[in-house]
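Encoded as structure tokens, here's the structure I'll be asking about.
With one protein chain held back, the other chains of the complex are shown just where they sit.
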Amino acid sequence: MTQRTHLGVRHLLSAADLDRDAAKAVLDTATEMAAMAGREVKKLPTLRGRTVVNLFYEDSTRTRISFEAAAKRLSADVINFSAKGSSVSKGESLKDTALTLQAMGADAVVIRHSASGAPHRLAQWVDGAVINAGDGMHEHPTQALLDAYTMRSRHGRVEGLKVVIVGDVLHSRVARSNVHLLHTLGAHVTLVAPPTLLPVGVEAWPADVSYDLDAALPTADVVMMLRVQRERMGDSFFPSEREYARRYGLDAHRVRTLPDHGIVMHPGPMNRGMEIAPEVADSARSTIVEQVRNGVSVRMAVLYLMLGGMS
Amino acid sequence: MAYRTPAAPGGEPGKIIASSADLARILDRIAHQILEKTDGGRDTLLLGIPTRGVPLARRLAARMEAFEQFKMPVGGLDVTLYRDDLRLRGARAVGPTDLPAGGVDGRLVILVDDVLFSGRTIRAALDALADLGRPRAVQLAVLVDRGHRELPIRADYVGKNIPTALDESVRVRLTEIDGTDEIRITGKEEV
Partner (left out) sequence: MTDYVIKGARILDGDTADLSIQDGVVVEVGRVAGHGAEVIDADGLVALPGLVDLHTHLREPGREDAETVESGSRAAALGGYTAVCAMANTSPVADTAGVVEQVWRLGREAGLVDVRPVGAVTVGLGGEHLAELGAMADSAARVRMFSDDGFCVSDPRLMRRALEYVKAFDGVIAQHAEEPRLTATSQMHEGVTSARLGMPGWPAVAEEAIIARDVLLAEHVGARLHVCHVSTAGGVEILRWAKRRLAGGPGAVTAEVTPHHLSLTDELVEGYDPVYKVNPPLRTEADVAALRAALVEGVIDAVATDHAPHAVQDKECEWAYARPGMLGLETALSIVIGALLDELGWDGVAERMSRAPARIAGLADHGHDPAPGRPANLTLVDPDAEWTVDPAALASRSRNTPYAGMRLRGRVVATFLYGRPTVLDGKAAR
């Protein structure tokens, strides 16, 4: 008899919402979803009759398409609200948008927004499942899930892996979600960044902190490079792009200090030449392309497990 | 004839309908029936429906090889994502689907499951199968048929017909999964 594996949460707002069993359920389900991708008929009838709304206040073609593909492969109806050229851009409030979605009977709302906590507000106003696709600097739970899935498929496990996350941790929702999820799954995380790009209060996180990238690489099973925005230079987080790339960039020379099995990850989009050298991004160690592919399987798993729990 | 199920004092609830030895004889019979009806297993494959349909399918294939030195292709077909009761019963763990080499196109597929009840699992299996290819024909082998069909579905090969009450429960245990072989029926209060 197959076990019930409902995720145990009504919304997915933070990677910390998932306990170990729930996280494993997502990864295991994603493995089976991935198998569908190889078939001729990639569609499943599982979420037929359900409506999934993509509510994207921030431009993000990649993530939106990933969620759209995931929902469609499960036969759900997909509606896209994007910021440009809609009532959203004309200044309609989040609350009014939410009430419209509610009236439309959205079973799930996938929301990306530049304000931390926007999904939490939305969850107050809709009955459907709210899935956080990135809120400001706060979190991006499905990114962490697809990152963990990628690590598991390359290394066979997540537990016990030494994961080094490098870059603008202060402003990174990918970093926050990954620290939560990797801790839940038993990996060991080291954060590497210049002191200006680490938040006050990072001492409370379940991760080590270092300012020295070269020291962290030789024992790393995974190096995850975070995107660093060039605009941060204008706010004096670092003096120049050159200095940042020299001290914290993963170039061809540094990548050779990784252990043989070490993999290089990046959530995208990349600043080639800033945090990561082009030849490293394109190397066999790099999982950047498969992360995108894995994103669809993981999002299919999340949609299935979250909508599967509703009645 | 419905089986009433008083629990033995201090023992496990329910009544054993078939023991380990009974199960072995049942599987032998079904294996023979399949070989007979398929003219020696020509152009046929067995697909077990997880969880217990899979070891049952493997045992049937092993019996057939023992009887006629014939290697029947065996695989598994997970139907979780094709079920129609997502809203009622919630998301369940998705099991693996692996087809034997050559796929299903143009062949006879025999679905194998432990208990046939409402028929909805088999309906989901037919939908899953349709997305995988186009079998020449589909048949169904079950260890137990307990009645109460909600769809027009019937099994081609049946181990045991056990009329039951709706509030009773039929549980098949297999060594590969449960450590022992038996078929047990329990009343609602005793589960």
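Some notes on this structure:
Note that the chains take the letters A and B in the order they are written out, and that residue 1 is the start of every chain.
The working rule: a residue touches a chain if its C-beta (ideal position, glycine included) is under 8 Å from a C-beta of that chain, and two chains touch if they have at least 3 such contacts.
All of these numbers come straight from a predicted model, not from anything done at the bench.
Counted over the whole complex, the shown chains touched by the missing one are A.
Considering the full assembly, A:199 is the residue among A:45, A:199 or A:268 that touches the omitted chain.
Considering A:24, A:50 or A:113, the position touching the chain not shown turns out to be A:113 (whole complex). Remark: the omitted chain is touched by one listed residue; of A:20, A:62 or A:95 this is A:95.
Within the entire complex, the positions of chain A that touch the omitted partner chain are 93-95, 113-118, 120-121, 135-139, 173, 176, 199-202, 204-205.
One rule holds in what follows: only the chains that are shown with their structure count from here on.
Rounded to a whole number, the gap between the C-alpha centres of chain A and chain B is 40 angstrom. Put simply, chain B touches chain A in their complex at residues 50-51, 78, 80-83, 86-97, 127, 131-132. For chain A in complex with chain B, the touching residues are 1-7, 25, 28-29, 32-33, 35, 39, 41, 43-47, 74, 304-311.
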